[in-house]
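Report on one structure; see the data block that follows.
Excluded from the complex is one protein chain; the other protein chains are retained at their positions.
For chain A:
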Amino acid sequence: MSTAVQSHDPHPATEPSYLVSKRGLMSWLVTVDHKRLGLMYLASVMFFFLIAGILAIALRTELFTPDQDFMSAQTYNQVFTLHGAIMVFLFIIPSVPAALGNFLLPLMLGAKDVAFPRLNLLSFYVYSVAAVFLIVAILTSGLDTGWTFYTPYSTSTGTAVITATTGVFIAGFSSILTGLNFVVTVHKMRAPGMNWNRMPLFVWAIYSTAVIQVLATPVLAITLLLLIIERSLGIGIFDPAMGGDPVLFQHFFWFYSHPAVYIMILPGFGIISEIITVHSRKHIFGYKAIALSSVAIAVISFVVWGHHLFVSGQSELAGVLFSFLTFAVGVPTAIKVFSWVATLYKGSIQYNTACWYGMAFLWTFTVGGLTGLPLSTLAIDVHLHDTYFVVAHFHYVMVGGTVVAFIGGLHHWWPKMTGKMFNETAGKIGCLLVFIGFNVTFMTQFFLGHQGMPRRYYAYLPEYQTMHQVSTIGSWILAAGLLWTLIYLVHSLFKGEKAPSNPWGGVSLEWETQSPPIEHNFHDTPHVHGSPYDFPEIDKSGGSAHH
């Protein structure tokens, strides 16, 4: 064990957990406890995941035949826009950082809370207001611009662009405030003895993410503000009819939204590092390489946005530079994947549900990463750009990467968060359904894409029908797996066995406290003496040890 266990715990184990230490609705609505806020975020993001998931199934079902089935063109366009916008802005971006990050960051650092607990509460309400704006936009006149809001379409369409972009604009502030809070927390709130090299990799990942959130999100805010100004005041910024430049919008938008891809995936990387070490009883392979590659990815992510504009008419020189820089992101990403696989070497791997998700992640994320290569290759991207190949690629990264890691992390820390154990067999069935359904849905789309099937078509050439049908059936399997997972997790809240404080034998600080933790996390401030991956099973007798 890396941390000093308090030899004489003066506090009885019966101290109430954070869930019951205060009671009543108001105690939740005005809570400044990072754990309660984490749970509130978790409930919110799961709600939006469900909504956007239902929209996705509707889209896939419409695509079962080449012709229009049960959705009109306008409906289809609104549904794919809402699917994307809700998934990105209300689910994936806040999923790991705001839900799991909020809950775990202070626990992993040995702190009582985040640096600014009231700001944390404010972030949640800012996020809620943003969600209300998006819901109002849906209920009034919908939104049909795609989640990317490209001009001049978005400045000319009759749908609720201003309401929706205001929602995204506000959501950005929630993201910035949370990021700021986390950066300060990591710098200032680490337990005694926890130097930067002793932080769990999940903390490194959340830290890198928070830095990007603080630096990139303001650019999105500015861009959307310009869009709102153009639409409401008729000042020409992006619309060529008013003297603006539509491609300028794409530069601004992707200057945020490409780093945002790493806001979405870096926290997933952090989860995988924790899952693989704990369940294989091994020290992470290449701690520094993994930690620094997160930072490298965060830095390089700011200079690759132009790969979204290879066919937009941007200069050839810009295309070449962005292509080169995009390949540069591939190197730290490859290092991470290799390090995770190497961590399994001579481990003692315990296959429970969280570990299954970790193993599934290595498959799906590797596919997502490798299929980024042809998209970085200029000449090939010209063919694949805006086809289903891109759709498949980013779903492998966002769903196969982030969402698989998120669900894995949810299982890994579920006992800590809720104090309840879920049924492992049910968990493995869910993981298998998700893995199979996901791969059937999106592997097919790589083939559709390189055969030329464009994105965002509600009706398509009959030649593509077979593959579309396979993909649609896959999406039903995926949906079944996710629903199944929701059901047994909720079931465990009421009928699950009581969780011990450390069900998997983790040695990072969150496992030192009881499950669920007490309101102030630890009875006494923990002291850290070593690595968060120093498991008792590691054979220290051999002469081959490096350290």
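Criterion: a residue touches a chain if its C-beta (ideal position, glycine included) is under 8 Å from a C-beta of that chain, and two chains touch if they have at least 3 such contacts; residues count from 1.
The definition used in the following text is that contacts and distances are computed from a predicted model.
Novice: Suppose you had to identify the omitted chain by its UniProt name; would it be "Cytochrome c oxidase subunit 2", "Phosphoribosylformylglycinamidine synthase subunit PurQ", "Transport permease protein" or "Uptake hydrogenase large subunit"?
Specialist: "Cytochrome c oxidase subunit 2"
Novice: Could you tell me which of A:I380, A:I436 or A:V470 touches the chain that is not displayed?
Specialist: For the chain that is not drawn, the touching residue is A:I380.
Novice: Touching the hidden chain in the complete assembly: which of A:A52, A:M359 or A:V528 does that?
Specialist: Answering carefully, the residue with contact to the hidden chain is A:M359.
Novice: Could you tell me which of A:I162, A:I228 or A:V247 touches the chain that is not displayed?
Specialist: The one listed residue touching the chain not shown is A:V247.
Novice: Could you tell me which of A:Q74, A:T140, A:T425 or A:T525 touches the chain that is not displayed?
Specialist: Among A:Q74, A:T140, A:T425 or A:T525, only A:Q74 touches the chain that is not shown.
Novice: Give me the chain A residues in contact with the hidden chain, please.
Specialist: 73-74, 77, 144, 146, 150, 152-153, 156-158, 240-241, 245-247, 280-289, 311-313, 316, 319-320, 323-324, 327-328, 330-331, 334-335, 337-339, 341-342, 344-351, 359, 362-363, 366-367, 370-371, 373-374, 376-383, 385-387, 450-452, 454-461, 463-464, 466, 535, 537-540, 542, 544-547
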